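Here the structure is laid out as structure tokens; the discussion comes afterwards.
Chains shown are a subset, placed as in the full complex.
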Amino acid sequence: MRRLRRYGTLIGFAGIVAAFAVLLPDTFLTTRNLLNISQQVSMLAVVAFSMTLVMAMGDFDLSVGSMASLAGVTAAAMFQAGHPVPAGILAALAVGLAGGLLNGVLVAWVGILPFVATLGTLTMFSGAAFVVSDGRTIFGRDIPEPFAAFARGGVEVAGVTLPALTLAALGVFLVVWVLLEHTAFGRRLYAIGGNAEAARLAGVPVARLRIAAFGLTGLGAAAAGLMYASRVASANPTQGAGLMLDAIAAVFLGMTMSEEGEPRVHATLVGVLILAVLANGLTQLRVDSYIREILVGAIILAAVGAAGLGRILGR
Amino acid sequence: MRRIEFLGLSRAYGGQPALVDVSLTLAGGEIHALMGENGAGKSTLIRLIAGVTRADSMRVRIDGAEVPLASAADAARAGFRFVHQELHIVPQLSVAENVALGRPLPRRFGLAVDWPRLRAEAAAALARLGAVGIDPALPAGRLTTGERMLVRLAALLVAGDAAPRLYVLDEPTAALTHAESARLFAVLRDLARDGAAILYVSHRLDEVMALCHRVTVLRDGRVALAGPTLEIGRDGIIRAMTGREPRGAARPIERSDAAATAARAPVCRLDKVAAGRLSGLDFTLAPGAILGIAGLENAGQSELLRLFLGEGRIAAGRLEVLGRPRPSGPAEAWARGIALVPRERRAEALMPGRTITDNVVLPHLGRLSRPLGLARARAEARMARDMAAQVRLRFRALGQPVRSLSGGNQQKVVFARALAGAPRLLLLDDPTRGVDVDARADLHELVRGLAARGAGVILTSTDLTELLELGHSILILSAGRQAGLVPAAGLTPETLLGAIYRAGERAA
Amino acid sequence: AEGRVTVVTPYLAQPGTQFYVDGFKAAAAEEGWEVNVIDTAGDIAAAVARIEDAVTQGVDAIVINVDPAQVEAGLAQAQAAGIPVVGMDAGMHPMLATNVTSNGYAMAVETATYIVNRIGGAGNVVMFVFDPFPPVQMRGVIADAIFANHPGITVIDRVTPDVQDGGIADSRAKMEAILAANPEPGSIAAVWAAWDQPALGALQAIEAAGRAGEGIVITGIDANPQARDAIAAGGNFEASVAQDFIGIGRTAAGAVARLLAGETIREPVIYVPTRLITAANVAE
């Protein structure tokens, strides 16, 4: 029973992959398609991984999507103004870190609920993205070739080209994994999420850790925004908007896999992959786009439902 | 000898003083008891010196030197260590991490946690408390209540940044068995012998008399009495706590109460019932009877009580409650007059953020409402006020959140809820945990009164004295099996403990 | 002349909208008007609300870029207050003084027939459509009709991309999946997109898949600058249709000026000409 509870979602994922492998024998489980999937999902993955940091504390960050947009247009606007590529990237990351720290301060010091605080900054960052870009898409000659080339590039390993975006996402995964699973910082984030009162009584510096975690999440969102801009060789003030809900969904999907329902970054990875594989596979099956939406919802619920049922029956 | 002085501690909540100019001097090598009725201000004092609640005024001197104490970090730097009243563990983290919570973790390469060392340190601390059965790698969420308390206690004992000078424990034995408590006392005596000061809060007078050198008694947030324990004596402590003369010993058990009603239909009847870990349950509870369930920690006491709520699947045998098959779930149970005081007040009983009224009337809303489920706020308040008076709750307003009550008073709210409907079967799972001596006697009186009016009562307790004071007969559980059913008359805590262990050995 | 004009649109993030707002603002600046542009980010009820607010505020004219039938509640208040409303690529409606737009049917005819001609009337075609938005939906209908008129042409997929992110990234992901499902060279002859963003996404997918050499013909509509760059580069993206966005904005401003001068506008729709953009004329 406990098995079913913990591995329900994983079994669901395996089921989805198996189904597509059978239905699309020639195209689904090919190296090229798998690499494509990994690349398509890399931006969402980076946001979801860094979202896991704040969710480990039991918090949320709704502003990641608009932060990704803001970071993208910030870099693009820097390029447009003639600054070199590293300057643009640094500026975007600095904006991400600053925005994330602002979220942290609002939550930890001013004492605003994370949901409200980051909903407020979501609106502000989105407005700022419009102001920075003047509401336009920045593209073409304004985007330096080396910047756009990054997303097209990759590293050749044993005859296979691992896309640069995939590698970037893996890098973020590793960093978050080490942070959460193997440092005192991460363990304290879990302590806050598991029992904030206990953490406070035990002398864990709750406010400082919260601010740091939100800062890192902002940084991650900015990195995702840069990856997105590089991939589409352009930046517009709304392009990150879709990332937020999907990232939270991925973390929650992962949370069904842990005993006490806490978010773990490797579980988030599974959540991200479920979303990506469903999108890719159903499109290849040429399922009608409307029906596809219904199916995605139903399949996610079925995958998670097994886990949930396990919990109920095991009680 | 080291002296730690806390001078002029004051703190008010919303204009109501909880502590008024309290001073306390602790000496290295001494175990100092802090006593007082529920709500007297003990936990408040401890939260102030732990730096987790802001004091309105407070000065701290260690060996004459003033030290700052504004945050938990300050307290840690001063070498103060705490076990607070409510069980504060993080279920998601491993036992080892809970033991080290808030301390710097051992590291490798200056970054990654050194797991083997962390576990070894936790295992050593647990071993010192005799808790060798707890695996430091296990998620703490899987532990039982008693084990969780041991984990918190172990946290006192691991090495930290500052050498520990003061250990503070707020009702640590409330969740421990006799054996575990004995172990803890030995460790505390060791720590004191090594020169540490210890501040110890408990409502169990026997413990205090046996363990503590000095005692400070709080009443209504002020120091009522302070001095050497032996000089003051039991009665002196009670007098200082309550401001009244101590009552006589507990009323002798009146078997006539039970006998008068024994003729009527039984409250519940179990016929060779097996369910989950439980087996061989075979007894009848007559109206007016109080049955105590005794057994080692985790012998299945809570599961037994929950059977009557409709929880757990019955694998064999027959269970009848109030003349019918048992209810299908808690909702039906309460509706049929079965009431429960659960074991864990925070996790299983209270809605901490809701008002006293909300907490008391919750299971009785159906009866209190008009047709169409329209609520009657006035009737609800009346019930809450009546019950609060019966259990002698100390509160500011019925509309205050239960969170802001003292621990013992929170427990009384749970009791008030269970007694409110004049239940016909009352299930009590360690019901007076953290309740002061005087209030405990009151609650016992209420339970006896209910039984005298024909209700059946089934009771568990980690405190064997309580079982024997209340119970007419005692059912001994051993690893879930009914190992004996004996009259309480003539048993002493020692003979009962012997019987429990003998049953345990037979089962093994 | 003095004049306070409010422009209400749910679609400001769309490149096309931005251009006619720019055209409108430029003309308004020449007239010396105070212009307030309001974007409701896709929310039609909010567009109604903002029209009502503009009426409350007592502006001299309102310009809308949203289906007038859906904001009728706001238009009614404007009419009651005697404030003229001009549609800027909005649709025809009795409560509008006039609507200024391009001819959507004609644009779809131009790109669909371009594809038919380029692939010789035979081959598999992928369509990117967006039916929830009526002006775009009707382009799809026209293209459907033209492809159906050629028995050699099979429409193998009719994709509705997720437009939340602007449409490029999701279209690219969808096209990658379609390419994976049709690995044979030549198995896809053309991609017809109802606007430029999906066409750009499809182009990126084809190039990334290393299938740029198969001669897959891509067309879009709108000829936005990014599309023009792609057409100028001489790759698979061969054609798009330019609406004169600036012209629509300016013409709408002209209509407002006529109304403010007290004139009544007779024609319910004013068409601004469009133009097929290919490698031949993209540089102009």
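Letters A, B and C mark the chains as written, and numbering starts fresh at 1 in each.
Everything below uses one rule, namely that a residue touches a chain if its C-beta (ideal position, glycine included) is under 8 Å from a C-beta of that chain, and two chains touch if they have at least 3 such contacts.
Just so we're clear, the structure is a prediction, and the values are computed from it rather than from any experiment.
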In the whole complex, which copy numbers belong to the chains shown here?
A x2, B x1, C x1
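Here is the rule we use: only the chains that are shown with their structure count from here on.
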Which of line, ring, star, complete or other matches the graph of chains that touch?
line
Mean-CA-position distance for chain C and chain A (Å):
32
Euclidean distance of C-alpha centroids - chain B vs chain C, Å:
70
Mean-CA-position distance for chain B and chain A (Å)
44
Among chain C residues, those touching two or more other chains are none
Please output the residue numbers of chain A that touch at least 2 other chains, ranges allowed.
none
Which residues of chain A touch chain B in their complex?
178, 182-184, 187, 190-191, 193-195, 197-205, 258-260, 262
Listed in rising order, the residues of chain B that touch chain A in the complex are 50, 52, 71-73, 75-76, 82, 84, 88-93, 97, 101-102, 104-105, 107, 111-113, 139, 141, 155
Using the touch definition from the top, list the residues of chain C that touch chain A in their complex.
12-13, 15, 18, 156-157, 159-160, 162, 164-166, 168-169, 172-174, 176-178, 180-181, 183, 204, 208, 225-226, 229
